[in-house]
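First, the structure itself, so that you have it in front of you.
One chain of protein is taken out of this complex; the other chains stay put.
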Amino acid sequence: MSDYKVSTKHDPHTPDKHDPANVTNPEHAEHHIVGPATYLGIFAILMVGTILTVVASRLPLGIFTAPVALAIAVTKAVFVVLFFMHVKYSTRLVKLTVAAGFFTFSILVIMSMSDYISRAWGQW
Amino acid sequence: MSTANTIVNLPDQRTAKLPKVNYINKEHGLLSWLLTADHKRIAMLYLFSITGFFLLGGFFAGMVRFELLTPAGDLMAADTYNKMFTMHGIVMIFLFLVPSVPATLGNFLIPIMIGAKDLAFPRINLLSWYLYLGGGFFTLASLVLGGVDTGWTFTTPLSTHYLNTHVITTATAIFIAGFSSIFTGLNFIVTIHRMRAPGMTWFRLPLFVWSNYAASIMMVLGTPVLAIAIVLVALERTVGIGVFDPAKGGDPLLFQHLFWFYSHPAVYIMILPGFGVISEVISTFSRKRVFGYTAVAFSSVAIALFGFFVWAHHMFIMGVSNYSALVFSLLTMLVAVPSAIKIFNWAFTLQKGSITFETPMIYVFGFIGLFTIGGLTGVFLGSLGMDIHLTETYFIVAHFHFVMVGGMLMAFLAGIHFWWPKMTGRMYPEGMSKFAAVTTFIGFILTFFPQFIVGYLGMPRRYHAYPAEYQVLNVLSTAGATVLGVGYMLPLLYLGWSLKYGAIAGNNPWQATGLEWQIQSPPLTENFIEIPIVEQEAYDYEWLAHKTEKEVTTVG
Partner (left out) sequence: MADHALTHDEVVAPHGVHEHPFYQKHHFETAEQQREAAGFGMWLFLLTEIMFFGGLFMAYLLYRNWYYDAFVSGSNTLSLSLGLINTIVLIGSSLTMAMAVWAAEVRKQGALVMYLVATIVLGCVFLGIKTVEYKEKFELHHVPGASFDISEFVHPTDKAEKPLPVDMANKTQIYFSLYFAMTGVHAFHMIIGLGMLIYFVIKARQGLYTTGYVQPIENFGLYWHFVDIVWIFLFPLLYLINRH
């Protein structure tokens, strides 16, 4: 087999015999335990959001009904993702993965809707 | 060492033997294969099953071409003909092309290429194979029950309201096979991110790994949309929910948006792993690193990204808005660029290389020529004015067969031949294989080039009868299909033969770079005796030459 370089540095660019799985690579995040206090706080925020969205649906917001409802839902979802799902404390890779999912979903919706919106006949 | 016309370097056949312990003989018995967690065994299980489905798909192709020998629809009824091309498409796309390179070569090689002992989730890998078989089972069930005739595209409202055939059975098959694909892609992504050996940075990875990584991203993000489209079709057929039914206010085009949102990336899912094979083979048989490694790596990811933005180019004539069609047409022009970048890079890899023409390289040359033609005709089709004339004609059929068969299938065969010695420890007979490769190439051109012409002249696709003036070209095409069939049968025969009688290959018959060539053939179950620490770049022939001087190691 080829020569081994033995190094005690935890440098991701220098392969380290004592870190065979690249555990200390840039994709690794320190493990962070989220505690009950945070969770209860987030739960409270989500309850506020829920009440808010019911109240908002009873207001005559006209054209803003849907955007407001979606904005509240998105905010709630962001809190669940960041805190319940620990993404705030996760690696950049996980954050990128979450973003990629929502990005692809938005492509599906935006580009399909752009067809429907720009049809010159009926329906819209 | 290497002679002027071959780089093959085999151990002395008088004393050479297969390694005493390898992944094939490590355990015995059918259950040890059916319940294996070893990615190499799973790859071989896949190879066996996709070959079976390839033969089935080929049978349907034969039926189609046989009918088209004569202008009249005289061999079979119109509905039966519809079933033939539908089953041909479904089997070839979902049960052959989509899993072809990833599930066989990808499964076998990716862990080894990155220096890992297995994929991240070996049991999910096995589950993928069983899901694949599930998809195959339901496809066969649909076939036995009478088949489905919607075309592989399941266009609504034909598939939801106007047909009595086994749409739901087939839809179930595709749903299950889709999850097989998703889990394979998921496994690859996690493996490539997290299981690389020390020193194996992203930019030292073989380009085969990059290609499969890009394809895996598309599998994970695209396939679920196909799944939901199929579920909605099933609900529409059973309950009549109205979501695609104009009479109830639904839009049939919504199905097509959802369907093609997956099915366009699907074609890149199919071709990208083939691109990866080409990179590996072309480098080896030019004895030269791939030109512009970074460009090739990034273009793979670019294809994965842009591939999601162009799906409505399959819908130009279906009733999408003009503005939408313009946008998608423009984006389609853009998506051709990364593919073209690869072709240029491969061409520059060849330049000033030491080129030899072993069988994998013959397939590669075939690929470069045929895929380029297929890809360019795709650009023609992306142009709105051309598409109105050419769509739903044989021009389209020729276009996608050039890229899928002339491109992807050739790349698959290149890869099978290239890594056959690694997977089995045996060499295939070079004379026979060269003959088969050339036969395939000739047969392919004879089959599909006339289809460009006949399509341009106006012959519609999916019709079993056509005007008499197209007959000559159709006969030419069917004749070519026969030659092509011979070209595909031959590898089945000689590869099977080689398992018992082929020359012993040794570790590195091609003198290739890459971690897979530094271990024994066939490999150990755990791949490496010791996890390697990587310090060399990809395609580093100087490192290889330096290393060969200190060469050792097979087990036993």
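Which chain is which? They are A and B, in the order written, and residues in each are numbered from 1.
Simple rule for what comes next: a contact is a pair of C-beta atoms (placed from the backbone, for glycine too) under 8 Å apart; a residue touches a chain by one contact, two chains touch by 3 or more.
What you are looking at is a predicted structure, and each value in this text was computed from that prediction instead of being measured.
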For the chain not depicted, the shown chains it touches: A, B
Which of B:Leu109, B:Val148 or B:Val225 contacts the chain that the document leaves out: B:Val225
From B:His88, B:His257, B:His314 or B:Lys422, residue that would touch the chain that is not displayed: B:His257
Sole contact to the chain not displayed, among B:Lys117, B:His161, B:Arg289 or B:Arg462: B:Lys117
Residues belonging to chain A that touch the chain removed from view: 18, 20-24, 27-28, 30-40, 42-43, 46-47, 50, 53-54, 56-60, 65, 69-70, 72-73, 76-77, 80-81, 83-85, 90-91, 93-94, 97-98, 100-102, 104-105, 108-109, 112-113, 116, 123-124
Interface with the unshown chain - residue positions in chain B: 116-122, 124, 182, 186-187, 189-191, 193-195, 220-225, 227-229, 231-232, 235, 239-243, 248-251, 254, 257-258, 531
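In this text, only the chains that are shown with their structure count from here on.
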Whole-Å gap separating chain A and chain B, where each centre is the average of the chain's CA atoms: 33
Touch list for chain A against partner chain B, complex: 1-2, 4-5, 13, 15-17, 19-22, 27, 93, 100-101, 104, 107-108, 111-112, 114-120
Complex interface listing, chain B residues touching chain A: 193-199, 201, 217, 221, 225, 253-254, 257, 261, 308-309, 312, 320-324, 327-328, 530-536, 547, 553
